[in-house]
Structures are given as structure tokens and as C-alpha cells.
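Every protein chain of the complex appears in place save one, which is left out.
Chain nomenclature is as follows: A and B, assigned in order of appearance, with residue numbering initiated at 1 for each chain independently.
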Amino acid sequence: MTDASLGSAPHSATAAAAPLLRVETVSRVFDDGQVHALRDVSLQVRSGEYLAIMGPSGSGKSTLLNLLGALDRPTAGEIYVAGEPLSKHADLDRLRAETIGFVFQSFHLLPTLTALENIQIPMFETARSARQRVAHARELLEQVGLTVRADHLPAQLSVGERQRVAIARALANDPRLLLADEPTGNLDSAAGAGVLDLFDRLHRERGLTLVVITHGAEVAARAERTVILRDGRLQETPA
Amino acid sequence: MQFAEVIAKNLLHRKTRAALTMGGLALAVMAMATLLSVAWGFANSAAAYYQARNVDIVAVRAGVSDRLTSTLRFDLGDRLKALPQIADVDASLTEVVSIGEGSLFGVPLRGLNLHGFAVGQLQITAGKPLTPEEHGQILLGVELADAVHKQAGDSLEVEGRSFTVAGIFSTTNPLESNSLCASLADVQSLMDRPQEVSEFQIRVSPTVRSDADLRTLCQEIENLRGSDRQPLGLKALPTRQFVDSATETKLAKSMAWGTSAIVLVLSWIGMLNTMLMSVLERTREIGILRAIGWKRSRIVRMILGESFILCFAAAIAGLLAAWAVLSVLSRWSVTRTLVSPGLSSTAVVGGLAIVLLAGGLGALYPALRGANISPTEALRYD
Partner (left out) sequence: MRLVTLASKNLWRRPARTVLTVLGLAVSIAAVVALVGLAESLENSFLDLYSRRGTDLVVQRRGGNVQLTKVLPLKLAERIRTVAGVREVVAGLADMIAFEKQNLYNVLINGWEPNSPVWDRVHLLSGEKLREGDEHQILLGRILAANLGKKVGDEITLYGHTFHVKGIFESFSVHENGAVFMLLADLEREIDRPGQVTGFAVHAIDRSPAAVQALARKIEALDPQISAKTSREFVESLSQMKLTRTMSWLMASIAIAIGAIGMLNTMAMSVFERRAEIAALRAIGWRQRRVVGLILREALIVAGFGALAGILVGVAAIQFLAHWRQTSGLVQGDISFRAIAEGLIIAALMAVLGAYLPARSAARRNIVASLHGS
């Protein structure tokens, strides 16, 4: 498959020079200081990089991902997306809709909508006609290899297929960054491998920046770089 | 832990839903209790007026739809007095008027026969009573006097004509204390109704003892004939019956029942919706209860119990709200002549009945549905 068939060219060279994500001494405290989920975490992710964040349960992985995805705000420190500080960003909804794609462990597909319809959900935020939404959703479904499943409801799909629909949904608005929270956590190993193959291809062919949270070594093995979180502190492993 | 605690905790688990369901029901109870209280309160106040004057029978023109303002010739009273079973007859002319340059509408004005027995019942607390010699004098009920800020000696416009406030009378009857009185002659001339009265108040002699006697006498009055051998056209009714058949009473009662019917259906739908949702979302939970040995009947009792608590709380809240609304209405100038404070017993019974009926009927189907959840299927449910 060529870049053209994926519908999106790699992002420009200027963006590649500056890091797409820059985390500067970020801390996140819950329950009025009772719980320190993250302590002075600093991290940079280049545009087009494939990063895995590993760590045991409760290490602060999900908290970090929520911060990267602009779902939550840090207690201290700053996060820059494409050079812009999130704390001064006027429209985080737009950022999530257009720049970031999310893949969840438990998919979060709408049970009443077919695969094709679920993929169109994020497109409501970008000006497209109903006809364009359907056409684009079909393209995405083809890319994740589920064209024949277009009119199936999530309950009629296997878990691996559900996650692939969720990935297609995450790609709906051509994001530069894909955040995945334990994307294989609910999948058997074969389905998990399928999802990781898809990630590889998206990274290679689209130049998509990927940040994946996991505690599985097989996921980390596919990434270009792996960082480990332990008790809210970051430990970078040699590449 | 008591069974009731399980029920209460189930309700508290979904506070918003419980509160909104209760709120809807409470509103229903409030509306119904308020309307019923107004309907019965009006009838009771009117009945109290006659009872205070020992009136046994009220006679009005036959066949009219609005009995409180019928028209009769004053001299028919002499025919009534001639009947041996009748001890005394008084007459009055009631009109509904506007007072104080149109600032208050719909105020009852009673033209009193100054030689009759009813006028003596007025307790004058300020000023002086009405006299046949002086014209253009009125007496104000104490609450009406407050509302228009008038005292004895002031002047007040009634239907565009100026009257002098002779005095203020005090009474515990809300209908009366928001009305005004003048001499029969003055009201007749004010309203261009010479020689007319709207009703006769009749006191019977001690020989009339039973209710049957009273009805016989009413029949006799209705059969009275004039010099032209035609019937006089009177309708005579024992006081309580007269009051209950007044247009105002009937209108208020039919409105109260009409509203109640709508409210009952709405409450039933609301309760059905809430309890059905509650059962559906607890399919798994109820299945587990069945699996660990709860009988179907206990599931039914649990769900009916939840509905009963909602209904009971709603009834209390609704009745309290109705009481508050009635207190406000009985002070508000537009409604004070019609509304007396306090809940009537019919209202309390009616309010409780509607909520229990709607609640019980609404919870029945969900309860049965809950009882039919099979333990195995529920556990497979995810």
C-alpha cells in the first residue's frame, strides 16, 4: 500500500524537527495531595515516533496518557503539543478532534451503531457532508481490513474486529498523534498481534506518531523506544 | 439488617430518579388536594353561613342554573310565612360587584332585610349597624376592609355609586369576611332590581323534627300556587343540599375530579417508567438474589415496597405543599373570597388514594417482571 492510498502524507519537515509532544516537569496530584500519580515527569516525543510507555498497575501510565490526550490538566508543569502549551490552548475539544486519535482498552464503541456508523462519529466535529462522511468511513474501514463488516453492530464483531473499528474511528479526522491505552488488554494474543501489525503499518506508511501504554513486553518490542513509569517517576531505558 | 433497609438502600442508590419520581407524584397530590380542598372548603363556608343563622331550608327560583343569584319577588316571603311548619323567613339579594373604582372585581354583595333575623347575626366590631332610615350605608367584612384599607366613616365606590362605610363586621367564615352587606332596598335600587330577592332563608318550627319532615316541607313549598293557580316556581332545599348543588361547588368539584383523572394517568405512567427501568437495570442483581434463594414473592415485595415508599413520601410532601398553597391562596386578593386555609379531609383521603392507586398499579407490572427474571439467564447477562 502506498502513502496515497492511506489518504495522508507524512507531516512536514518543520514539525519533524521540533518534538510533537514535549512534557516538562509535569506532576499530577489527586485527592488534595494524598496521591502523587506523577512526579516531575519530562518527556519528548518526536513527530513520527513510536513510543511505548510501560509500567506496573498504578504507576501513573493512564494518568500520563490522559494528560497527553488533553483529557486532564497537570497539577504542575506544562505539556506542549506541536510547540503550543496546552494550558494556554483555547480549544482542547478541537485539538482532540483534529490532532489526536484515541484508542481505548475497552473500545467504547456505540452499541446501537454499525461499524461504518461508529467510524463517522468524530467526523461530526469537522465540516463534512453526510455523503462525505460515509465515503471516508468506507476508506478507513478498508484500511483496517473490515469492509465486509461495515453493517455489523459491535456485538456482532469479534473483540479484535471491535478494536480495529475503534482504530479506524481514531483515524477519522487524520490525527497526527494516536494515543492507545492498553489496546491489546482485552484481546487474545492472535487478535492482539493483528492490532499491533496495524499499528506498525500506520506508523510506517502514514508517519503517524504513536504513544502506546502497555504492560506487555510484546507491545513494547514493536515500539522504537520504551520508557518505564514507576511510582509516578520516569525511567528511560536504552533504546 | 431489616428488609425495609434493603428497600431504602435500593432507592438511595439512584437518588435523582427517586427524587424526580417523588416530585412528580407530589405535584399530583398537591394539585388534587388543593382543588378538592377549594371545592369542599367553598361548600363548607357557604353551609356555615346558613348554619350560623339556624337556617334549615333555602328557597330559590326553580329551574335556574345559578342558584346563588336567582330572582324572586320579595312578597313571596309572606306566602312562605303563612305555612304552619315555618317559624321564620328572611330574604336577601346577593350580587357580585366591583368596588373601589374597579380595583376589586367579583366581590359578593349581600342585600340584607333589615327587619329579618339574619341581620342580627352580624358582629359589628367597629362603627354602627345598618338602619332602615339611612340610605347609602354599607358594612364591610373585616378581611375585605383590610384589603381595601377602609374603616368606618370612609366612603367606598360600589358599582360606580358612592357608599359610606357604616361599620366593619367580624366573622370566622372566609366567604363572609371577604364580602360586604347593605340594606336590601339599597342593593335593589343599585342593581335596578326593585322588589327582588335572590333567596329565602327559612327556619322551621319545632314540629319539623326529622329529615323526612324537612323534605316533605320542601315539597310543600315547591307545590305552592299563586292566585292564577299556577305554581309559584320555587325550589326549596335543605341547607346542606342547597350548598352542595350550587354551581360554584359543582364546577369546583368537577374540575377537581377532572384534574385528578389526568393526574392519575400521568402518575401511573411515571411510576411504571421508573420502576420498570429500575428492574431492567438490576436484572443481574435480581438474578443473583434469586440464585441465592430469594423467593419470587420476596422480589415482588421488594419492588412494591420501593414504590410504596416513594408514594408515601410523595403523599406527605404533596399534602404539605397543598397546605402551603391554600394558605397563600386564602390571602391573595383574587382568590381569598373562594379559598379558606387548611386541608379538607376529602382532600387528604383523595390525595392519598390517588398516589397509592397510581403507585400500586404502576409498580405491579415491573414487580412481576422482576419476579420472572431467571437466575441463570440473569447471570449470563452482561
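The rule we apply is simple: a contact is a pair of C-beta atoms (placed from the backbone, for glycine too) under 8 Å apart; a residue touches a chain by one contact, two chains touch by 3 or more.
Bear in mind that the values here come from a model prediction, so they are computed numbers and not experimental data.
Annotation: of B:24, B:287 or B:370, B:24 touches the absent chain (contact as defined above). Residue A:169 is the one among A:61, A:149 or A:169 that touches the chain not shown. Summary of contacts with the chain left out: across B:8, B:152 or B:255, the touching residue is B:255. Checked against the hidden chain, the listed residues B:2, B:16 or B:227 yield one contact partner: B:16.
Among B:247, B:327 or B:345, only B:247 touches the chain left out of the display. Counting over the whole complex, chain B has residues 14, 16-17, 20-21, 23-24, 27-28, 31, 61-66, 69, 71-73, 95-98, 102, 105-106, 159-160, 191-193, 195-196, 222, 230-235, 247, 250-251, 255, 258-259, 262-263, 265-267, 269-270, 272-274, 276-277, 280-281 touching the chain that is not drawn.
Contacts to the hidden chain, counted on chain A, fall at residues 66, 69, 71-72, 93-98, 100-102, 104, 108, 110-113, 116-117, 120-122, 124-125, 130, 133-134, 169-170, 173.
By definition in this document, only the chains that are shown with their structure count from here on.
Between chain A and chain B the centroid-to-centroid distance comes to 68 Å (mean Cα coordinates, whole Å).
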